[in-house]
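Contents: one structure, followed by commentary.
The complex is shown incomplete by one protein chain, all other protein chains being positioned as in the whole.
Chain nomenclature is as follows: A, B and C, assigned in order of appearance, with residue numbering initiated at 1 for each chain independently.
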Amino acid sequence: MLQIHCPYCGMRDEEEYRFGGESHVTRPTLEASDVAWADYLFNRINPKGIAFERWLHSYGCGRWFNVARDTVTHEILAVYPMGAAKPQLSKVESAQTREPVSRAMRSVGEGLS
Amino acid sequence: MAKHLVEFDAHSRRAKVRLRTGMSVIQEATRRGLPGPLEAKTTGEMTALWLGPDQWLLLSDHLSAEKLIAMCATEFAGLSHHAVDVSAGLSCATVDGERAPTLLSMGASIDWSAQCIRARFAAVPVVAHRHANTSFDLYYDRSLREYLRQWMCHSLRDPLLTETSCRSSR
Amino acid sequence: MSHYSFLSLLSGALGRHRRWSQAWRTPTPRKAYDVVIVGAGGQGLATAYYLAKKHGIRNVAVIDKGWLGGGNTGRNTQVTRSNYFWPESAAFYEHSLKLYEGLSRELNFNVMLSQRGILTVAHSHHELESLRRWANAIQVNGIDSELMTPGQIKKLVPLMDLEGRFPVHGGFIQRRGGISRHDAVAWGYARAANALGVDIIQQCEVIGFHRQSGRVVGVETPNGTIGAGSVVLSVAGHSTVLAGKLGLRLPINSMALQAMVSEPIKPCLDTVVLSPTVHMYVSQSDRGELVLGGGADVYTSYAQRGGLPAFQHNVTALLELFPAFRQLRLMRQWAGIVDITPDTTPIMGRTPIEGFYINCGWGTGGYKAIPAGGDTMAHTVATGQAHPLIAKFCLERFVSGALIDEGAAAGVAH
Partner (left out) sequence: MSSSGAYRLAQGGQLDRSRSLSFTFNGRLLSGHAGDTLASALLANGISVVARSFKYHRPRGIFSAGFEEPNALLRVEINGAAVPLVRATMQPLVEGMVVTSENCFPSVDFDLARIFDHAHALLPAGFYNKTFKWPGWHTYESAIRRMAGLGTLPTGEDKTAFFRHNLRCDVLVVGAGIAGLSAALEASRAGARVTLIEQDAELGGRALCERTPIDGRSSQSWIGEVVGELKASSQVTILRRTLVAGYYDHNVLTALDLSDNEHPTGPVQRFWTIRATEVILATGAIEQPLMFAHNDRPGIMLAGAVRAYLHRYGVAAGRRAVVATNNDDAYRTAFDLHDAGVEVAAIVDARERVTAEVEEEAKRRGLKVLRSSMVVDTRGTTTLRAVAVHAISSDGFRLRDNGVWISCDTLAVSSGWNPTVHLYSQAGGRVRYDTSLACIVPDSCRQRVRIVGAANAEFAALSAIASGARAGREAACSPRESQPVPRGASSEYRTATNGIQPIRRAPQTRSARQWVDLLHDVTASDIELAARENYAAVEHLKRYTTNGMAVDQGKTSNLNALSVLSEVTGRDIGALGTTTYRPQFMPVTFGAISGDARGDLYAPPRHMPAHQWHVTHAAQLDDYGGWKRPACYLRAGENRDVAINREVKAVRSALGLFEGSPLGKIEVRGRDAARFLHRIYLNNVTSLQPGKVRYGLMLNENGIVIDDGVFACLSPEHYLVSTTSGNAERIAGWLDEWHQCEWPELDLVLMPVTSQWAVLTLAGASARALLQQFPSDIDFSAAAFPHMSFREGRIGGRRARVQRVSFTGELSYEISVPADEAEELWQELMQRGAQFGITPIGLEAWLILRLEKGFLHVGSDTDGTTNPLDLGFGPMIQKKVGDFVGRRSLMRAHDQATSRRQFVGLEVLTTGSSLVAGAHIITSPAPMKRSEGFVTSAGFSPTLGRFIGLGLLEGGHARIDETVTVFDEGRTVQARIVKPAFFDPSGERMNG
């Protein structure tokens, strides 16, 4: 199960999010040709490797944001705001940061041991 | 005792107002004393819960929703925002006791140590306000009350929640 | 090649099974072939078989980066049916089912077609209306389908709980639908194609294409170029990756579709049951395992493994319909990478690139289409003309807007 780091709410399960598909897709104007329009409507890069896609934290803060994700390992390489440019991944430090040790969860531990 | 762990229909008279601003106004909002991520803030007779970078839930047992909305109107005069009364739309249940985190973790795997958590709990959206170490107010859509009650009843049947020690002491 | 029959098995037994010949050779690739098919799944192998059998084109290679039948052909839940809504789909899948009905003898290999019927259930008055519309469409298309009352369903599937969260209001059944053995289909086609002279080249990845004046004339592999009169791309899950090497963009998203099996138990479910509402389908394999599946994982994936949520939803949905299964155990789960198209209809036939044919976009339903897919692609490659059954499955439909949206029509997607 993917653990996605919401830029506002922190690390949450994938079930809290909605996948929005490829990001950075430009919407053509009414003047676009049928071919150009079809390309916008249907054709996607669908990369094997790093994908730049948008996700919505629908159960949390309700914000859309961009995620750079490896579609083979499912590793999340970067999380960045809507409208921002694709990051240079070499530079981005990991989005897979874990939350600090939680007191609440600790007391769950106590409850069990 | 598990049976007191959860109480439904709590604070039924509490005024609840949902405030949302334009993204351009966020800094203004925090400057006006609204809480930041995963925080709750009580000022005077109003408690504000963070719902998102552009959203807050304003709560008060003394001020009316109209009053809270009016306060927003003055605070954000001229700024892109909208505040609406959601007192009737949101219900509240309290989860209070040393087993609270265990019960809550059955509904969602998140860090319950934060003050204010908006999350998917038992497959439905909730806003959890942790106002003491193990006491939580859960705000949820009123239409889901019966469902959540059933979910809690089911979960509370787990010996983990009813027995003081159920693990290593064999 | 040994002929398969009870007698041959008997004589095999007397010879301690030492005389059986190879099901297929392990050939060294030739310099060039008339047709090179990329992907040794059911679709690719069937295409090769029909090219050799019906069109006399035997100088054919099927190239796969892994093992034949090791992709979605060997990972699906083995459902064979033709209960489709639109006439185009119905005609195509019915052709496929008819071929399946004769396949074991055609290939001299038992694919264990079990026409136990496939039952689709409706959980609301409204959903029953769309199933009625669906069932009627199938009948108008000249294919068998019957509406069923809850009472009839209870008789057919006694273990199903009709009074759950979403009570069963009725459903419809295609009795000729059912399951068959996926490995046997791949192996049967491979063996038969091999016998007709087709080279099946495994463990050889196609990493690019060779072009001359726009036309595709060969495929690049780590051990060199293999010339080709025509190339057929038949690589579900990786269609966009390989088409991309020719600069061809496809309206396809690769997603992981899961399936899982329980521990084997004595027969307790004699039909394939499908519920669009709880989004789950289940059947019992001849070995006794419950085989279930549901929706694909919701994000792009090239990992042949499933995520936790989809798998949990599947099992929960199963128990919502079949509480009697709660004490059974899940034995194994796996996933395949499927091509999802915007209208849930495959993309087949010629491309803007000369000599380059595609057979992709099967979504979750490619297995049942293997015989017809192979037959029509073989025709298309051999004659240069799209087979009438797949004329409307062309890539151009996405520009014209003439989609064939099964999901939408069946009321599932909308």
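By definition in this document, a residue touches a chain if its C-beta (ideal position, glycine included) is under 8 Å from a C-beta of that chain, and two chains touch if they have at least 3 such contacts.
What you see is a predicted model, and the numbers here were worked out from it, not measured in a lab.
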* To do: Pick out which of C:L147, C:L162, C:V298 or C:A391 touches the chain that's been left out of the picture.
  => C:L147
* Mind listing the subunit B residues that contact the chain we can't see here? => 18, 20-24, 80-82, 84-90, 105-106, 108-109, 111, 123-124, 141-147, 150-151, 154-155, 157-160, 166-168, 170
* Structure fact -> Touching the unshown chain, subunit A contributes residues 1-3, 18, 20, 27-30, 32, 34, 37, 41, 54, 56, 58, 62-64, 73-75, 77, 82-83, 93-94, 96-99, 101-102, 105-106, 108-110, 112-113
* **Hidden partner interface residues of subunit C, rising order** => 4-6, 8-10, 12-13, 16-18, 20-26, 67, 69-70, 74, 87, 104-105, 108-110, 112-115, 123-126, 128-137, 139-142, 147, 159, 164-166, 181, 183-184, 187-188, 202, 262-268, 278, 284, 286-288, 303, 305, 307-308, 311-312, 315-320, 323-334, 342, 400-403, 405, 407-409, 411, 413-414
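Following the convention adopted for this analysis, only the chains that are shown with their structure count from here on.
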* To do: Express in whole angstrom the distance between the two chain centres, defined as the mean CA positions of subunit A and subunit C.
  => 31
* For subunit B and subunit C, what's the span in angstrom between their mean Cα positions? -> 48
* Asked: Taking each residue of subunit A in turn, which ones touch at least two of the other chains?
  -> 13, 15
* To do: Please set out, as single numbers or ranges, the residues of subunit B touching at least two other chains.
  => none
* Okay, in this complex, where on subunit B does subunit A touch? -> 37-38, 51-55, 98-99, 101-102, 104-105, 108-114, 117-120, 125, 130, 133-134, 160, 166-168
* Asked: Quick one: in the complex, what on subunit C touches subunit A?
  -> 238, 240-241, 249-254, 298-303, 307-309, 342, 398-401
* Can you list the residues on subunit A that touch subunit B in the complex? -> 8-13, 15-16, 59-63, 99-100, 102-105, 107-108, 111-113
